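One protein chain omitted, others in place.
Chains here go by letter, A, B and C, matching the order in which they are written, and residues are numbered from 1 within each.
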Amino acid sequence: MSSTFGTLLKISTFGESHCKGVGAVLDGCPPGMTLCEADIQPQLDRRRPGQSKLTTDRRETDRVTIFSGVENGITLGTPIGLFVPNKDQRPGDYRQMSQIPRPSHADFTYQMKYGIRASSGGGRSSARETIGRVAAGAIAEKMLNEAYGVEIVAWVSAVSDIASMDVDLQTITRQTVDGNLIRCPDTAAADKMVDLVTRVKEDQDSVGGIVTCVCRNVPAGWGEPVFDKMEAKLAQAMLSIPATKGFEIGSGFAGTRLKGSIHNDPFVAADGRLGTTTNNSGGIQGGIANGEPVVFRVAFKPPATIGIAQQTVDFNGNPCTLAAKGRHDPCVVSRAVPIVEAMAALVLGDFALRQKMRA
Amino acid sequence: MSSTFGTLLKISTFGESHCKGVGAVLDGCPPGMTLCEADIQPQLDRRRPGQSKLTTDRRETDRVTIFSGVENGITLGTPIGLFVPNKDQRPGDYRQMSQIPRPSHADFTYQMKYGIRASSGGGRSSARETIGRVAAGAIAEKMLNEAYGVEIVAWVSAVSDIASMDVDLQTITRQTVDGNLIRCPDTAAADKMVDLVTRVKEDQDSVGGIVTCVCRNVPAGWGEPVFDKMEAKLAQAMLSIPATKGFEIGSGFAGTRLKGSIHNDPFVAADGRLGTTTNNSGGIQGGIANGEPVVFRVAFKPPATIGIAQQTVDFNGNPCTLAAKGRHDPCVVSRAVPIVEAMAALVLGDFALRQKMRA
Amino acid sequence: MSSTFGTLLKISTFGESHCKGVGAVLDGCPPGMTLCEADIQPQLDRRRPGQSKLTTDRRETDRVTIFSGVENGITLGTPIGLFVPNKDQRPGDYRQMSQIPRPSHADFTYQMKYGIRASSGGGRSSARETIGRVAAGAIAEKMLNEAYGVEIVAWVSAVSDIASMDVDLQTITRQTVDGNLIRCPDTAAADKMVDLVTRVKEDQDSVGGIVTCVCRNVPAGWGEPVFDKMEAKLAQAMLSIPATKGFEIGSGFAGTRLKGSIHNDPFVAADGRLGTTTNNSGGIQGGIANGEPVVFRVAFKPPATIGIAQQTVDFNGNPCTLAAKGRHDPCVVSRAVPIVEAMAALVLGDFALRQKMRA
Partner (left out) sequence: MSSTFGTLLKISTFGESHCKGVGAVLDGCPPGMTLCEADIQPQLDRRRPGQSKLTTDRRETDRVTIFSGVENGITLGTPIGLFVPNKDQRPGDYRQMSQIPRPSHADFTYQMKYGIRASSGGGRSSARETIGRVAAGAIAEKMLNEAYGVEIVAWVSAVSDIASMDVDLQTITRQTVDGNLIRCPDTAAADKMVDLVTRVKEDQDSVGGIVTCVCRNVPAGWGEPVFDKMEAKLAQAMLSIPATKGFEIGSGFAGTRLKGSIHNDPFVAADGRLGTTTNNSGGIQGGIANGEPVVFRVAFKPPATIGIAQQTVDFNGNPCTLAAKGRHDPCVVSRAVPIVEAMAALVLGDFALRQKMRA
């Protein structure tokens, strides 16, 4: 009962890795918006496995169908059903894992929770679950952009200890981000990242990284106090993405080392509104957007499924060695970029509707 | 409409800094549990302003009254009403701020959202809002401890760049944590932290820090897949606390620099169950607890309200200088310790009830 | 976990009959509205026990205090805490009932659910639970009336088999309704009802009745499709009131005997909008208001607690006779009038906010 997210713009996802398909129902999308599959497909293509030599070899075209909620290319205001069939399934790859829980994967915890698990292991912890999010997020993003001019751009800011240089938050675009395979706009860093991931893949190992995301033109006043603060819902949204280990808004952990007199963002008059000269707040104060860019960072661990032999135990506690078969990503960050964008769009889309209620 | 949190164990808080009082309604607490005000008061005392020279001078006794849900010292299973009156109010301190939004505080964003704001500034962004959380959290914690043996202990692991040495997660207690004013169990680091905060207070400045929290004996299987993953709800809960900027579970951002072959937590047979030899997962895999200690870290920024003169603008955009009056903390982390524990207890308490549903 | 109601305008109630008091938190009330206790007290006075010879003798002044959410008589947009202390408690009256569950009361079912129950019997099934609803409903009603001109009037349309003549839905006012003790605007019927209730009270018996409610000026378009249809949420709201057994919207059960050609409400042009010449729909089509008066009826059973000796069994299954002590209403409908109005206001207030979201 935890596959639904949002108060007014509500997504419900379904689907495992090895069933007939995956999808989502997006309820609450405003009526009267043009919408067709072509508005959604590009983000699915950016998420798709097999899109480059840096990702898993699983081949899926991931073509989305809109089942409902749209007529003559216009949204009706009713729930939008979204579906992507599963095609390239090789359950045989998972036979060994039915006996041995993969270290740091969800095989063990799903078994503990449900007393059963999908043949692919962690069931809904599969990366394919995120397809429904990306499809629904693309719709939320279209609504945000058309109605408010909101722009959401994420990129890879670190792979292992290779960090990107700072990026201009005001001008960074997806086109720039997609300029290389790893989706890091700092091309020098990107080259090193690609090299590292290629090496790690050859080694049948994996590596982690960081995705940074900026949301521009978020109107001041969006967000809700107390438990649904904008940073709190963003944190929930990001930590709900598989393989995430951390979230920072604005100055984040680095900000804890500053004094208030340095960290505070002084107000200035700017374009007929109040702006701030710095943005340690990450665009949010007291849970509510202040009109500055919303900026946050998400930590992704190295994927748990690796080909290297690992010493572990089977479900019965007997020591054994596991060298996972199956086709898995050596590093998830480049494919995570559209997922982070989708979750940001779902969070902001919900706040957009909640704010209209107050107008 | 965002002052309610939880699916089955549900808290609704109310109250600003300068109204009659603050409190909470906790719905879903199981029946048959002994409960009285004395079970709740200790955590409120640890949160209370004026408890030491390191905190604000505002004097509040913060005595809680249980309005309902308990009869003859036993919970009825019905909503527990909790109330703490406000006493030491000095609204005069806030007169200047009615014209000038404090940099990095919520004065501006509340005004943008509501077109009105409480005289104390950010209304519900006041630290007093957390009283209801701490009171309700103490009840959740009692339930968790009595029914499952869950133990929750938080402490200050950093103030500015002074970091605590590693702490033994299995044995750390609140008694140890409370061994010094700053609530850091590493006494050498604690001394330096106290010195720093004292200096910062004299300077009328402020400083940030980090709170680490461990939850022991969380049963394997607790937590929910997809959007309500345990780490996702913890992240939301922690980022809903005023002044927080970041959240890490397990290896966190540091884990992004490791390879999977190092980062993975191998399973071992332990006490008739499967354990892990390392805990980079922070006790959670795929959103579900694996039986190891749940460990996370929360970043707190330097408090925004400082006495040092700041160059900023007023609500009309006119440049001006603000030297905030009022009584405010130079560093929130020592008082944040029971708040972090309370929010962890509310998250785990909700998962406890959601898990029973599956049994 | 079921003491919270509403999506955007959210009420959480607390309190039993014999604890320190009862109340509610109302979250989501718009900012900038004038509000003080005097806006709330009149409806509480209409609900109050001991207000006439037709009601229970329990004496409660039921004075409400606003704890939060209002400053200088203006709402802040933050949760409004509401409290009414319990005063005239006589737990001794309930001693016998601790052994014998009252027939058709909630003593038995609370015991089965919780394994414990309040000394007064059914705990939250106490009529005092509705105080929080009436207080919060009065605020919702003020908002609806000031922002949209919505008017809500309920009255007693039947006591046992004494039915009121039809009432003019466009002009009926609370003042008219309050013209007699039983709150039936048909004075001839009212006299008979008062006689009957008086007799029934002398007999230590009880009797049921029906409350009808009209909501005028509900804007066309309010309400939500599918599960939150306006009639569905009204039905939930009304059936959540203690002692209710039925709900009808518009033509109700009588409408099942008509043919469509008679039952359909033809449209007409009226005042620049589309109206209907009849109102069998009760102002709602497909879950959404059509601009006509919203009209519904609620069935109240005879109160379960009666002084007449009843043959029953105790909790152990031993046959016994129960003649209930305690002070209880012979007929709840006159006191139910403001409760029905309050729940209607909470439902409509929520739809008002949900509709603004679409504007």
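Following the convention adopted for this analysis, a contact is a pair of C-beta atoms (placed from the backbone, for glycine too) under 8 Å apart; a residue touches a chain by one contact, two chains touch by 3 or more.
The model shown is predicted, which means the values in this text are computed figures rather than measured ones.
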Of C:Cys36, C:Met112, C:Ala147 or C:Met165, the residue in touch with the unshown chain: C:Met112
Absent-chain contact - pick from C:Gly23, C:Gly137, C:Pro185 or C:Gly223: C:Gly223
Residue of C:Asn86, C:Ser281 or C:Ser334 touching the missing chain in the full complex: C:Ser281
Missing-chain contacts mapped onto chain B: 7-8, 30, 77-78, 225, 353-354, 356-359
Touching residues on chain A - with respect to the absent chain: 1-4, 6-10, 12-16, 18-23, 25, 27-28, 31-32, 65-72, 74, 76-81, 83, 113-119, 123-124, 353
Residues of chain C in contact with the chain not shown: 1-5, 7, 13, 101, 103-106, 108-110, 112-114, 122-125, 129, 158, 160-161, 200, 205-210, 220-229, 231-240, 242, 244-253, 255-261, 263-269, 274, 276, 280-282, 284-291, 297, 299-304, 306, 308, 310-313, 315, 317-318, 354-355, 358
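The criterion applied here is as follows: only the chains that are shown with their structure count from here on.
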Chain occupying the middle, per Cα centroid: B
Chain A and chain B: spacing of chain centres that average the CA atoms, whole Å: 26
Distance from chain C to chain A - Cα centre to Cα centre, in angstrom: 46
Where chain C touches two or more other chains at once, by residue number: 7-8, 77-78, 353
